[in-house]
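One protein chain is absent from this view; the other protein chains keep their places.
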Amino acid sequence: MTIPEVKFKPPTTKGHTSVARVADDWYIVCRSQALNSGPRGVMLFGTPLAVFRNVNGDIGALLDRCPHRNAPLSLGNVKGELLQCNYHGWEFDVRGACRLVPGLVGDQKPKGCNVQSFPVREQDGFVWVYATANSEPVREPFRFPFIREKGYTTVCQELEVEASVHATAENALDVPHTAYLHRGYFRLSTRTRHEIKVAVRRMHGRVEAEYIGEPRPSGFAGMVFAPAGGTVTHIDRFILPSIAQVEYQLGNRTHLCVTSALTPVHDFRTKLFAVVSLRLPIPGWMVTQFLKPLVMKIFRQDANMLQHQSDTILRFGGEQFVSTEIDVLGSHILRLLKQAELGEREFPEKDLVSEVRMII
Amino acid sequence: MTIPEVKFKPPTTKGHTSVARVADDWYIVCRSQALNSGPRGVMLFGTPLAVFRNVNGDIGALLDRCPHRNAPLSLGNVKGELLQCNYHGWEFDVRGACRLVPGLVGDQKPKGCNVQSFPVREQDGFVWVYATANSEPVREPFRFPFIREKGYTTVCQELEVEASVHATAENALDVPHTAYLHRGYFRLSTRTRHEIKVAVRRMHGRVEAEYIGEPRPSGFAGMVFAPAGGTVTHIDRFILPSIAQVEYQLGNRTHLCVTSALTPVHDFRTKLFAVVSLRLPIPGWMVTQFLKPLVMKIFRQDANMLQHQSDTILRFGGEQFVSTEIDVLGSHILRLLKQAELGEREFPEKDLVSEVRMII
Partner (left out) sequence: MTIPEVKFKPPTTKGHTSVARVADDWYIVCRSQALNSGPRGVMLFGTPLAVFRNVNGDIGALLDRCPHRNAPLSLGNVKGELLQCNYHGWEFDVRGACRLVPGLVGDQKPKGCNVQSFPVREQDGFVWVYATANSEPVREPFRFPFIREKGYTTVCQELEVEASVHATAENALDVPHTAYLHRGYFRLSTRTRHEIKVAVRRMHGRVEAEYIGEPRPSGFAGMVFAPAGGTVTHIDRFILPSIAQVEYQLGNRTHLCVTSALTPVHDFRTKLFAVVSLRLPIPGWMVTQFLKPLVMKIFRQDANMLQHQSDTILRFGGEQFVSTEIDVLGSHILRLLKQAELGEREFPEKDLVSEVRMII
């Protein structure tokens, strides 16, 4: 097929924003089980897609617009191997090829009757879509670590925020805001504060910050994860195109890894598919049950602030950020995203490491 | 009066759409009885109009903006022959001439105090407005057939869809979609299918498709209209600027004519004034009572799909349609509309007839 690629719409503000559209990479559009009951309309970079699983178990991700009269294909029905439009009954396969135009005598299907399709992978219980239509992927989707390792409990949660991928990732990986926005849950702003070191490492397609000398978390979260204290290893990572990962190790027995795959619905709306893997001295399910309301409360504080941030940026027609050295990951993430949007990913000969001091 | 004509607003998308604005023709803005209780605000091509009937029974259709301080005149009151603005009491006649400025000493009415008015006809129980202000109509409104003929029962229904006139007319006159969108009501997609001929005739200001060899409608509708079977004559017509007509004849005794006059409220919102005229072997009222819920159900399926179509078109910033030969009327309707928008209506020396085959 020689159909031109979908062109994403221009950003919705005129001023500078931290919006980037990395089109040659993979994003989760839904969980596998979401396709059990027929086609589903999703949005990626503002482009509507119709995702469906056919009778063979193959998944198609088609532009959600019937070439005939522009009805949304996601309103249609799966018929065997094909997706049938609900307006005039045209049928398409998982590659977007039109296979039936009901009513036509003979088989003179017209030019342009195929619909653009996006590469799909089903992996780790999620449906991943490659954001360039009718193309050959140049890489494979991210693999969630630990989810099948022995001793780990894994839970998933689907969330949505009114913010860009960049703002959402920076928020998810930012330490200083926890003492303020999540006052009392993580760290305490007014009590004992510690000066620690942060090693920032830039690698191919990713950046990470390791917090060295961090005391065990205080507040409520501390009591849960490190009742016995111990040395803390804490690394926050951003991996292209949109993985935000927080990893905590407390001594030998406690290991927590929260990996959020971020999907750009619109420029200022992001879906989070959060995968939490836990290894604990006690059975994981005891903690996960108990933890969920707490985590959701913290998430809502973040989502609420991110929405206010987006509203402010859109109201002013663009953003104007000032950073300090303790904003350890934000500007690295932005550079990675903006370069990748242009198709460039740097291969440093060796990892670039810098170190900053921070009071937490 | 030398007030320049109202210029309609530009279309609301940048890409191609099937929107056309035929300004030198007539549209229904409301039923006659809707003016019994004072002035009424309506919208034609996105332009607000204040329509009122004065004490003499004359109807005025004025731009819905008082020239003084731009209050909507449709909020005003009819006073004798005049429409009084409810803000400062200015009064206008049915031609838009300002006849009173309360408070002014003497009669020094200022320049520009008249309001643009649109030609009006009251006909067949409807109020028709000519879409060019302060002009002399070059033609007269469409006349509904059969409504006063003996043996016919006529019912009217006012409806509204979020779609262009073109999309609404094509939908109303399209046969292939009925087997899918209205599955079970009209035709059956999977059972016995017939190959028929369709004669498409282009005439002055109109286009029609005659279905030759069509079996009596199956499904529920068939049982109602043709209990005894018989030869079917079925013609679908589009008549400029916006009449969509479906005519069925079953034998000698059953005749159904559904004429929808479409009014462009906005580019993507259309009012339908549907007039259904029926001649049946049994008293018409027995059928109309019974038919209404069915017809409304079918209409809601169409309205719902048309809204999804419009949403998709607007989301993509324009439409991209692919047609086949069994889309027998859509492209003819579009050509008629786009030509008429430029003031051109073709006068073919004789009717142009083509024939296509279709499986229904």
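To keep things simple, chains are lettered A and B as they appear, and every chain counts its residues starting from 1.
Throughout what follows, a contact is a pair of C-beta atoms (placed from the backbone, for glycine too) under 8 Å apart; a residue touches a chain by one contact, two chains touch by 3 or more.
In this text the structure is predicted, and so the values were computed from the model without any measurement.
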| item | value |
| --- | --- |
| Absent-chain contact - pick from B:72, B:125 or B:215 | B:72 |
| Touching the absent chain when the full complex is considered, from A:181, A:203, A:235 or A:298 | A:181 |
| Touch list for chain B against the chain that is not drawn | 9, 48, 64-65, 67-72, 75, 84-89, 101-105, 108-113 |
| Touch residues of chain A, complete complex, unshown partner | 167, 170, 174-177, 179-181, 189, 195, 305, 308-309, 311-313, 315-317, 319-326, 357-360 |
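We adopt the following convention: only the chains that are shown with their structure count from here on.
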| item | value |
| --- | --- |
| Gap in Å, rounded to a whole number, between the CA centres of chain B and chain A | 47 |
